[in-house]
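Once you've had a glance at the structure underneath, I'll fire off some questions.
And now, chain A:
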Amino acid sequence: MSLPAKDSRSLLLEKLRRFSRPASPLSEPPPKNDTAQPGRAPQIAVREAVNEETISQLAQELKRLGAELRYVAGLENLSAAILQLGRESHYKRIAVGADPILKEANLATGLQNFQDFKLILSDRTPTPANQIREALSKCQLGITGCDAVIAETATMVLSHAGFGGRSISLLPECHVVVAYRAQVFISLDDWMNSQSFTRATLPSCTTFITGPSRTADIEKVLVTGVHGPLRLVLMLVQGGD
Partner candidate 1 sequence: MRIHLFVPCLVDQFYPGVAVAMCRVLKKLGVEYAYLTDQTCCGQPAFNSGYHREATELAERFLKVFEPAETVVAPSGSCVSMVKIFYPQLELSPAGKRTLERLGPRLFEFSDFLVRELRVVDVGAQFRGKVTYHDSCHLLRELKIEEQPRQLIRNVHGLEFVEMDDMQTCCGFGGTFAVKFPEISTAMGTDKAAAIERTGADAVVANDSSCLMQIAGILSRRKSRVVPMHLAELLAQGI
Partner candidate 2 sequence: MITGPIKFKEAARRNLAAQDLRENLRRATSHSTTLRLKAVSAVPEWEDLRSEAHAIKKEAIDHLAEYLERFESQATEAGCKVYWAETASQAAEYVVNVCRQKGASLVVKAKSMTSEEMELNTALEGASIQPVETDLGEFIVQLAGETPSHITAPALHKSRTQIGKLFSEKLGMNFSDDPKELTRAARAILREKFMDAGIGITGVNFAVAETGSLVLITNEGNGRMCTTLPRTHIALMGIEKVIPRFDDLRVFLKLLARSSTGQKLTSYVTILNGPREARETDGPEELHVVILDNGRSQLLAHPHTREALYCIRCGACLNVCPVYQRVGGHSYGWVYPGPIGSVITPELQGISQAQELPFASSLCGHCSAVCPVKIDLHHMLLWLRKSAVDSALTSRGERWIIKLFAATMKRPGLYRWSGMLGWMVQRILAPRGKGLRVPCWSAGRDFPPLPKKSFHQLWEEGEIN
């Protein structure tokens, strides 16, 4: 493949420089220490004291988006909650990510009796990518944790590195996000203020999920469930602080 890559690059930059202003101190992004946090471990943000008002705003917003909210009294009740959801909706195949919160809930044991098929992902098993994806595409339920939940917009922040990847929250029919109550932030600003974003700390993929996938491409009629999940459930676990 022979491409004139360098040529078009320098030609283009030359053109741009002609009409760009010269560098000014203002234009330098504020210096960030790229090596401050080695590795790209996703930062699990944990915040204290979330009040009832915030939670009820979150509930309202989720409802508006056509997403669901279920409260779970404690981590020990999580598998029961998931089993119930599975039974209600006749889901037969389930995939569980390798997020710490899910491991801690010991879902591997808790979901033992799940109907037909369960796929417990681990960040250590080097399963070939295409096998995982085939399996995930057949699952009706995909369970993940998240970095944070934003009440104002009912957004869940997921950084996918390692914990079952990007597919588990995308391919199954229904995506269940498990979060501690203490992971709820009031606004996106609020959450962003608690983080530092540098090239070194940002994982390869971060997704803000706000409701199930949707479209209005046909006569502006809102249809939920296009390519991504048809259904989105947030399981909010008491505690975490």
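The rule is simple: a residue touches a chain if its C-beta (ideal position, glycine included) is under 8 Å from a C-beta of that chain, and two chains touch if they have at least 3 such contacts; residues count from 1.
Behind the choice of candidates: all candidates are chains of the complex that A comes from, given by their letters.
This structure is a prediction, so every number in the text was calculated from the model and none was measured.
Participant: Please name the candidate from 1 or 2 that touches chain A in this complex.
Facilitator: 2
Participant: What residues on chain A touch candidate 2, complex-wise?
Facilitator: 1, 3-5, 8-9, 11-13, 15-21, 23-24, 26-27, 29-30, 32, 40, 61, 121, 123, 127, 129, 132-134, 137, 152-153, 155, 160-162, 164-167, 170, 188-189, 192, 197-199, 202-221, 223, 225-229
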